[in-house]
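One protein chain omitted, others in place.
Showing chain A:
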Amino acid sequence: MSSLPSPFTAAHRSYVKSLYRRILQNELNWIVQRDLWRARALSIRAEFDRNRDVNDPRALATVLAKAEAALADRKHPDPYRPPEAPDGTKWERNLPPPVGPIFEHEKYNEEHGRHGGGH
């Protein structure tokens, strides 16, 4: 996996955090009941902790690739969306009306030499 950031950098740290977050959220899509999800979350956390001391970049790449593959395999087809997030049920509903100065048609027409009553 050449696309993975090299280990022990800030980029790698944020990549692992994002991976952990994606796995937990994917698990939450499958298991709504929080106590059951918590057990899964603990086992996921244990797996991350088990690989905490993997320092060899090649071994690390294998571990991460395996985790990504497992996540892709278990990806929920219809993930939960918060109502007001993009694609949520309340997304773009009840948009506030545009607040701005009213367009003055009569003034515009006067300024541009147009007269009322149509052409």
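Here is the rule we go by: a residue touches a chain if its C-beta (ideal position, glycine included) is under 8 Å from a C-beta of that chain, and two chains touch if they have at least 3 such contacts; residues count from 1.
In this section, contacts and distances are computed from a predicted model.
Peer 1: Name the chain not shown, per its UniProt record: "type I protein arginine methyltransferase", "Mitochondrial inner membrane protease subunit 2", "small monomeric GTPase" or "Acyl carrier protein"?
Peer 2: "Acyl carrier protein"
Peer 1: Per the definition of touch given earlier, which of A:S18, A:S43 or A:T62 contacts the omitted chain?
Peer 2: Of the listed residues, the one touching the omitted chain is A:S18.
Peer 1: Please identify, in ascending order, the residues of chain A that touch the omitted chain?
Peer 2: Contacting residues on chain A, toward the hidden partner: 13-14, 16-18, 20-21, 24-25, 41, 45, 48, 81-85.
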